[in-house]
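All protein chains of the complex are present and in place, except for one that has been dropped.
Labels for the chains are A and B, by order of writing; each one numbers its residues from 1.
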Amino acid sequence: MSDKLSPSTKGRKILPVGHYRGLGVWNVAFLFFLYMPIAVLIFYSFNANRMVMLWGGFSFKWYIKAFNNTAIQDAVINSLIVAFFATVLSTAIATVGALVLARGGNFRGKTMSLGLITLPLMVPEIVTAVAMLIFFAAIGLNWGLGNVIIAHVTFCIPFAFMPIRARLEGMDTTLEQASRDLYASEWETFRFITVPLLMPGIIAGAMLAFVISMDDFIITLMVSGAGSTTLPVYIYSMIRRGLSPEINAVSTLLLLFSITIVTAYWVVSKKTQTKTVH
Amino acid sequence: MAATAINILEVSKVYNPGSHQALKALDSVSLAIHDNEFFTLLGPSGCGKTTLLRLIAGFEQVTGGEILLFEQGIENLEPSQRPVNTVFQHYALFPHMTVAQNVAFGLERLKKPKDEIVNTVNRVLALVKLTELADRRPNQMSGGQQQRVALARALAPSPKVLLLDEPLSALDLKLRQAMREELKQLQRETGITFVFVTHDQAEALAMSDRIAVMSNGEIQQIGSPTDIYEHPVNRFVADFIGDTNFIDAEIISIKDDLVSCRIGENTVFEAEDSGNHRVGDRVTLFLRPEKITLVADAQMVNGESHRGSVTNIVYLGNQALLTVDLGSGIELTAQSRPREDGNLPFAMGDSLFVEFSKRALRVLAE
Partner (left out) sequence: MSSWLPTNPSSRRWLGLAPTYLVIGIFMLFPMIIMGTYSFMEANPYGGVKPVFSTAAYIQLAWEYDLDNTLIFNPGYLKIIWRSIELSVMATVICLIFGFPVAYYITLQPENRRNFYIYLITIPFWTNLLIRTFAWIIILGRNGVIELPLLSLGIIEKSLGMMYSDGAIAIGLTYSYLPLMVLPIYASLEKLDFRLLEAASDLYASRLAIMTKIVIPLSKPGIIAGCILVFIPCLGAFIAPNLLGGGKKLMLGSLVQFQFASARNWPFGSALSMLMLAVVVIVLILYARGAKKSTAGEKATES
């Protein structure tokens, strides 16, 4: 055993058990890989040269062009309308569903219900897109933007569901017991105790649903008809027509919009986590 | 002369040095642990005993001082290079391996030959009486069984030193007492140096060859259980180990190792002094309750005998602790055994005599 006593790291600081050299560098490389394309995208949106890849100086002109592009304006409005309705409806549906699944105890069909509500997450998007396209065609439903809204509500439900359910499971039920103990009815308990405490979860779920809806591409592509183009679908058509910094400009705006909402979601979740629900 | 297994030389450990959250866990601690002994680090939580153990194991690095293992420096050695094994407080058993695989783990890492591993695992499992459970997973076992697996796992590679970090603290009382016996037995049989960490003084007294009492990152006293119990050097050690009566006094005369002390206004006690005190010194006397005899009438001739009255009784089943007020602000706690019929010989308010020999009353060295 004495040969084990020969030091291998002569004079070097010994890392605590479980630490490895180079992990930090790897992590930085990873983050670089993750953000480099985004940086490139934003960077070239300021390219005065029409040929995206050849830098021709700094310019805001593509942003101005994008803002004045009526097709883009229509697409943005469509996206916002769809996202709004999809968020409200999917969050409402997800909230009642979460209340049942998180508080309803173990009932027959709980697993099935859970599976159903998360079904859109498991199925590849293209399959969902195809199925919905076929469905609308088969029953002859042609509500334009309405079709898109219906599709969005459907796949946004699981995204709204998860934060709400997480919040419910972290909530202390003794608060509601205390409320009943103090003569509040079921409805009053729900209104004055459950809902306010649940609200951050609902808001978080709504934010997620909103972002998912704004960003959706493939399902919207297949389900939307003329006149109900959303922003991502329009961006796709721009790409097909040929590269131009205008695409970068529009993309950067959509990017920043999504990042803002996700950051807001993050801040809300972290704040409500530290404000512990005892 | 037993070889020195571990030499702790002026070891300090500071966490977050340089920041205002710096925590001094160990302050220039020195001690020597002999080979083949059962050595205990005893102290309240936060005293630094676990830190010292982790420094020996290699999970932390010293901020100052040096640790020698059989006269060799081990600073630059990772835990996996030190011939020292640890029994963790919460066992740290690998949940994805069976008992046998857990026990074999260290031997496999040391690249021991297959049949040697099998033999050792069987031998060690037999030693801790877990042979039938070899193929179970850790989460299928009780706390006591898990503890023995942790023990077997640490013993299998035949380490020179075994470190035990409060291994019995998660067990309930009866089991703990049974394990004390087993551990002591194990140490005697294997002859491995045990370094045992605990906050339970009864445990330390029962198992150890020597004890180091620690507090606030410093060593208060090192000695055999008897030394520590009978001759604590300061108030902390006297108080931490067993029950004690403390009396503040002033030395008024000295004769060899007996001193006369004045307590309060008028009372004079005689006590044994092993320290080098002088007349006029203010000292603390200590007296263990079990060395006091309570009698209805004065009997003792060549000792201390003082009249007092019972002010409090705490019933403990096999005995009762009586608080006796001797006047002059002196209160002593003593033990009293119930009679055959279960009643105590004394009741609240009773007048009785408190008796003890002069040498039972001692002066604290510090």
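Rule of thumb we're sticking to: contacts are C-beta pairs under 8 Å (C-beta built on N, C-alpha and C of every residue); 3 or more make two chains touch, one makes a residue touch a chain.
Please read these numbers as outputs of a predicted model, since none were measured by experiment.
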Hey, which of A:Ile134, A:Ala178 or A:Met199 is the one touching the hidden chain?
A:Ile134
Of A:Ile77, A:Leu116, A:Ala178 or A:Val195, the residue touching the omitted chain is A:Leu116
Those residues of chain B that touch the unshown chain are 57-59, 78-81, 84-86, 88, 90, 92-96, 105-106, 109-110, 136-137, 139-140, 153-154, 157
Missing-chain contacts mapped onto chain A
4, 17-20, 23-24, 26-27, 30-31, 33-38, 40-41, 44, 52-54, 92-94, 96-97, 99-101, 104, 107, 113, 116-117, 119-120, 122-135, 137-138, 150-151, 153-155, 157, 185-187, 208, 211-212, 214-215, 217-218, 221-222, 232, 235-236, 239, 243, 247-248, 251, 254-255, 258-259, 262-263, 266, 270
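One rule holds for everything that comes next: only the chains that are shown with their structure count from here on.
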I'd like the Å distance between the centres of chain A and chain B, where a centre is the mean of that chain's Cα atoms.
58
Show me the residue ranges of chain B that touch chain A in the complex, using the header's touch definition.
58-59, 61, 69, 72, 74-79, 81-83, 158, 160
Sites on chain A touched by chain B in the complex
1-2, 4-14, 16-17
